[in-house]
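For reference, the structure I am asking about is given below.
All protein chains but one are shown at their positions in the complex.
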Amino acid sequence: MRIGVVTFPGSLDDSSALRAIRLAGGTPVPLFHASDDLMEVEAVVLPGGFSYGDYLRCGAISRFAPIMSSIIIAAEHGFPVLGICNGFQILCESHLLPGALTRNQGLHFVCTDQPLTVENISTPWTSGYALGQRLVIPIKNGEGSFQASAETLIELESEGRVALRYADKNPNGSKNEIAGITNARGNVVGVMPHPEQAVESLTGPSTDGLAFFTSILQSLVGR
Amino acid sequence: MATIVVEVMLKPEILDPQGQAVAAALPRLGFTFAKAVRQGKCFEIEVDGTPSAEQLSDIERAAETLLSNPVIETYVVRVGA
Amino acid sequence: MATIVVEVMLKPEILDPQGQAVAAALPRLGFTFAKAVRQGKCFEIEVDGTPSAEQLSDIERAAETLLSNPVIETYVVRVGA
Partner (left out) sequence: MALDTVAIASEQPNTLQPWRELGLKEDEYSRIKEILGRRPTASELAMYSVMWSEHCSYKSSKVHLKQFGEKAPHSDALLVGIGENAGVVDIGQGYAVTFKIESHNHPSFVEPYQGAATGVGGIVRDILTMGARPIAVMDPLRFGLADAPDTRRVLPGIVAGVGGYGNCLGLPNIGGEVVFDETYAGNPLVNALCVGVMRHEDIKLATAHGTGNLVVLFGAKTGGDGIGGVSVLASETFASGKAAKRPSVQVGDPFAEKVLIECSLEIFAEDLVIGIQDLGGAGLSCATSELASAGSGGMSIQLDKVPLRDPSLSPEEILMSESQERMCAIIEPAKLSRFMKICKKWDVTATVIGEVTAGKHLEITFNGELIVDVPPRTVAHDGPVYNRPIAKPAYLDSLVPTELPTLDTPDAIKAELLSLIAAPNIADKSWVTDQYDRYVQGNSVLAQPEDSGMVRIDEQTHLGVAISTDANARWSYLDPYNGAKLALLESCRNIATTGAKPLAVTNCLNFGSPEDPGVMWQFAETVRGLADICLEMGLPVTGGNVSFYNQTGAVAILPTPVIGVLGVIQDVRARTKMGIPSAGLQLIQIGNTGDNFSGSEWAHLHGQMGDHAPTPDVGTEVRLIELLLEAQPLFESAHDLSDGGLAAALTEATLRNNIGATIGLPGEFIPGGVAAALFAETPGRVLIAVDPINLSALEVLAAKYEIPLHALGSTGGDALVINHASISLTELRAAYTETLPRLFG
């Protein structure tokens, strides 16, 4: 099962995302921002990092990369896309997901082992979790505060499109403790926490992130 | 040569922790003038000669699509010196 | 109530990677108007009524000591609407 990971200039967690796909049993495929060729992958991960230095706004410049034009078209037809951290920011800037990620309330970059709860298991990226399951996954970002208009928040909540929520403490001032959301169709998911950094107990606080990658492989098999 | 200034501010309903931090710091330094502070970005764009109508409309479009994110921000374009 | 705007820009000799990133992105989107772009911060400060001379001089001092770092930045204070 070929899963792509896009490297933008300034992507940082691309190698970890490739590793996570491999550990989950998939075939990781590196994709480069400057080409619009999706290399026959069946799903794609937009990894964390500081694409284009996060200058202007996080994700604002990457959204215009050639690879994104292919991804946007594919996503509108149901192609599975997971955006992690900077990838989530890119998805919002691309309008594949609503809302925006803004400066953390505490004004600092925050790297911590964050408790979360899973709130939606109907997406191909979260189907391997149990509803309400508690996870501990690292967050590490300076602009992770999810903001959206009141109507958008009502829409997300009423349609059950909040995928992950911060538990115990809100680390950054996100509206409704939102840590991750999905589009209406469920194929596009964006999360601020880094599941690819919680796939081995040796290097992460848990292995709670692995199910994002096993979920997508399962979903693709079942299709 | 002219300078165009694009000011981008967070919408009033969006949390502005940077502005809040400044508002909190001012009185600690003895400055009491501010009722509220919001922090935004500004871009100084240099263009050749006086900007044409077409250029100005291009700048508007750039401000709307690239320089600001309409989900959370508003912008103003000013033609400077 | 008046709004004071303080614009803080990097000095021209200081590297401005953010402005450069914007300048590089504009032509990729087909916008060719910009000869150069610099990015700075702006603060919108609300004060009660028309600002007094004393308030204005306070604002100048705040701009110099808190809102900007004179080692690398310059600022302008404008009284807005």
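Residue numbering begins at 1 within each chain, and the chains themselves are lettered A, B and C in the order written.
The rule is simple: contacts are C-beta pairs under 8 Å (C-beta built on N, C-alpha and C of every residue); 3 or more make two chains touch, one makes a residue touch a chain.
Quantities reported herein were computed from a predicted structural model and do not represent experimental measurements.
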{"item": "Displayed chains contacted by the hidden chain, counting the whole assembly", "value": "A, C"}
{"item": "Options A:Tyr52, A:Trp125 or A:Tyr166, residue touching the unrepresented chain", "value": "A:Tyr52"}
{"item": "Residue among A:Gly87, A:Pro124 or A:Pro138 touching the omitted chain", "value": "A:Pro138"}
{"item": "Residue among C:Met1, C:Ile14, C:Leu29 or C:Val79 touching the omitted chain", "value": "C:Ile14"}
{"item": "Residues in chain C touching the chain absent from view", "value": "10, 13-17, 20-21, 69, 71-72"}
{"item": "On chain A, residues whose C-beta touches the chain left out of the figure", "value": "9-10, 12-13, 15-16, 19, 34, 48-50, 52-55, 108-112, 138, 140, 142, 194, 196-197, 199-200, 202-204"}
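Methods note: only the chains that are shown with their structure count from here on.
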{"item": "Geometric centre distance via CA averages, chain C-chain A, whole Å", "value": "34"}
{"item": "Centre-to-centre distance between chain C and chain B (centres being mean Cα positions), rounded to whole Å", "value": "8"}
{"item": "For chain A paired with chain B, centre-to-centre distance based on mean C-alpha positions, whole Å", "value": "29"}
{"item": "Of all residues in chain B, the ones touching two or more other chains", "value": "66-67"}
{"item": "Sequence positions of chain A contacting 2 or more other chains", "value": "56"}
{"item": "Contact footprint of chain B on chain A as seen in their complex", "value": "56-57, 60, 92-93, 98-100, 102-107, 145, 147-150, 173"}
{"item": "Of all residues in chain C, those that touch chain B in their complex", "value": "1, 5, 7, 9, 19, 22, 25-26, 29, 31, 33-48, 51, 55, 58-59, 61-62, 65-67"}
{"item": "Residues of chain B touching chain A in the complex", "value": "10, 13-15, 17-18, 21, 66-67, 69, 71-72"}
